[in-house]
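Here the complex is missing a single protein chain, while all its other protein chains stay put.
By letter and in written order, the chains are A and B; residue numbering begins at 1 in each of them.
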Amino acid sequence: MKKKRDSSEILFKVFVYVALITLAITIVVPVAWVFMASIKQNSEFYGSPWTLPQGFYFQNFVDAWGKARMGEYMLNSVITTALALGLLLVVALPAAYVLSRFKFKSRKFINILFMGGLFINVNYIVVPIFLMFVDGDKLLKSLGLSGIFLNNIFVLAVVYAATALPFTIYLLSGYFATLPKAYEEAAYIDGAGYGKTMIKVIFPMAKPSIITVILFNFLSFWNEYIIAMTLLADPKGGKTLPVGLMNLMKAQNAAAQYGQMYAGLVLVMLPTLILYICVQKKLTQGMTLGGLKG
Amino acid sequence: MDRQKGRKAFIALCVSPAVILFTIFMVIPTFNVFKMSLYKWGGYSANKTFVGLKNFETLFKDMKFMQAFQNTILLIVLVSIITFALALIFAGILSREKIKGQNFFRVVFYIPNILSVVIISAIFSAIYDANNGMLNSLLSLFRGAGKEPIYWLGDQKIVIFSLAAAMIWQAIGYYMVMYMASMASIPESLYECANLEGASRIKQFFSITIPLIWTNIRTTLTFFIISSINLSFLFVKAMTSGGPDGSTEVFLSYMYKQAYTNSSYGYGMAIGVVVFLFSFALSAIVNAVTKRELLEF
Partner (left out) sequence: MKKVLSIILVLTMAVSLFVACGNSNSTAASSQAPASSETPTATIKVAALESAYGTDIWTEVCAAFEAKTGIKVELTTDKNLEDVIGAGMKAGDYPDVVHLATGRPAALTETLIKENGLEDLTDVLSMTVPGESVKVSDKIAGGFTESSLTNPYSDGKTYMAPMFYSPCGLFYNAGLFTEKGWTVPTTWDEMWELGDKAKAEGIALFAYPTAGYFDAFFYALLYEVGGADFFTKATNYAEGIWDTPEAQQAFEIVAKLASYTEKSVPSNANNDNYLKNQQLILDNKALFMPNGTWVTGEMADAPRADGFEWGFTALPAVKEGGDAYSFTWFEQLWVPAAAENKDAAKQFVAYMYSDEAAAIFAKGGAIQPIVGFADTLEGENKMFYGIYDNGAKAALGGFAATDPVEGVNFADTVFGTVNSLVSGDKTVDQWVEAIKADSDLLRAALK
């Protein structure tokens, strides 16, 4: 009996490892392949994808950074993402806290509103948003001012923050709801006001959850291209990295620059990979502590 | 009394910025989508004609829209079920078994989720290429060389599954980490008891693990629906542009085609309305069917 159990145990282990390693390979190999492709010369792209690069063709990165203006786009992406994250946290944290821990009349309505917001797909409201800005700019121009809403990465950051609100509030409220009431009561007894209690007592406890929220939203802001493409329309003005990348990729009727494109892919991918590796431990921790208890 | 007043002010101060931003950038635009779905408008000129529900009438007679509808549903079902099963199994293995390199696997599996769809589509077009793609050159080792290659993105019977595979590849890690997180909060003692009673791994998985993370599972089901609709669009846009011959058109890609390249903006917005109502209804149904206890929210 014991023996039989052992052999099936080994079989099970083998199966588990095979499954795990297969999945890992399907992820590591293609990602590594992009890095490899980014140092190939253009002529090396015709033929088998498995051929190793003939040399380290660093010119791809130089071209992507300078000629394809990826360096400039990178800066835009950094600014937009940072601003959007900052604004999002400042707005979403207090809202999520109050909505999950205070009882008041319109609470239920607002909660339902934000829940409904989860179903609004950014891809189809982007044009109404754009048209709204168009009207805003027209008005400013008619007043003799210059338009400020379009082609403005700060406005883009505000839109990012606003469209991320439902999901972020949903995540944070789920976490705040699990905290025991005792923390606040103790703080009130110590004479702290609502604001002080929230900032000094509750937010520090929510740190893992906040890190999760930052990571999720960083990824979605950094990788977003539909909104950015629509709101940053001026060809000479700023663009974000993914939009620049799409331009490199979608070059119909023009000679495609494969090497440059993969170098661009690496430039977009690298910051997310680095950030992820840095915070990956906290990510699971944040979720574990109830970030997603629903 | 003063305290009461302060409390009200505090609540208003905390909630109103979020509500205002949300209203301006999500509620009003959504309202405009609904409004424009009742108009015929090309997108540039000033003449918008009110046509009532005519756009919707045309929509339900439009075979191409029906195909997009079918494709979307197929993708939602396929991607959700397979991702759900695999993510759950891998989460179970990684949190219950003693595995060497456990941390490595957890970190690696999440990587596809942090990549931009633009990057994923570049990766998968290199994988799926018929003549010298990674997949076919790998398969030729088993099938023998010289056989006709498989057209992963060209064969209309296969292409939608190729897309689904890319979406699953992207999503597994995310849901796995989510399930692992809630599995970690299950008390170890429950499993110890089960072990003493001689319950098998599989039995433990179904009678302890799954029931205890049920709330989490229900939440993710809604995520699956919302994100499948959204991601299927991004993948289609970047990988197949709806082709070959419209066979991978999904809700939002068809909406974009109509609104921006067929000069039928109002018609496109009507599709947007259908998508909104559809995802709402589907989530409500799924929520009702899986109901065990009230959702906290």
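By our rule, a contact is a pair of C-beta atoms (placed from the backbone, for glycine too) under 8 Å apart; a residue touches a chain by one contact, two chains touch by 3 or more.
Everything numeric here is computed off the predicted structure, so don't read it as measured data.
Across the entire complex, the residue among B:Ile11, B:Met26 or B:Leu153 in touch with the chain not shown is B:Leu153.
Within the full complex, the residue among A:Val91, A:Val122 or A:Leu156 touching the omitted chain is A:Val91. Screening B:Lys64, B:Lys147, B:Lys203 or B:Lys291 against the full complex identifies B:Lys64 as the residue touching the chain left out. Among B:Leu21, B:Leu75 or B:Ile127, only B:Leu21 touches the chain that is left out of the view. On the side of chain B, touch with the chain left out of the figure occurs at residues 13-14, 16-17, 20-21, 24, 40, 42-46, 55, 58-59, 62, 64-65, 125, 128-131, 148-149, 151-157, 239-241, 243-247, 257-258, 260-264, 267.
For chain A, the residues touching the chain absent from view are 42-43, 46-47, 87, 90-91, 94, 130-132, 134-139, 141-142, 147, 150, 195, 229-230, 233-236, 247, 249-256.
Here is the rule we go by: only the chains that are shown with their structure count from here on.
For the pair chain A and chain B, the distance between mean C-alpha positions equals 16 Å.
Contacts from chain A toward chain B in the complex involve residues 12, 16-17, 19-20, 23-24, 26-31, 33-34, 37, 47-50, 90-92, 94-95, 97-99, 102, 104, 110-111, 113-129, 131-132, 158-159, 161-163, 165-166, 169-170, 173-174, 177, 193-195, 198, 219, 222-223, 225-226, 242, 245-246, 249, 261-262, 265, 268-269, 272-273, 276-277, 280, 283-284, 287-288, 290-294. Considering their complex, residues 6-8, 10-11, 13-15, 17-19, 21-22, 24-30, 32-33, 36, 90, 93, 97, 99, 104-119, 122-124, 126-127, 129, 132-134, 137, 169, 172, 177-178, 180-182, 184-185, 201, 215-216, 218-219, 222, 226, 229-230, 233-234, 252, 255-256, 259, 265, 269, 272, 275-276, 279-280, 283, 295-297 of chain B touch chain A.
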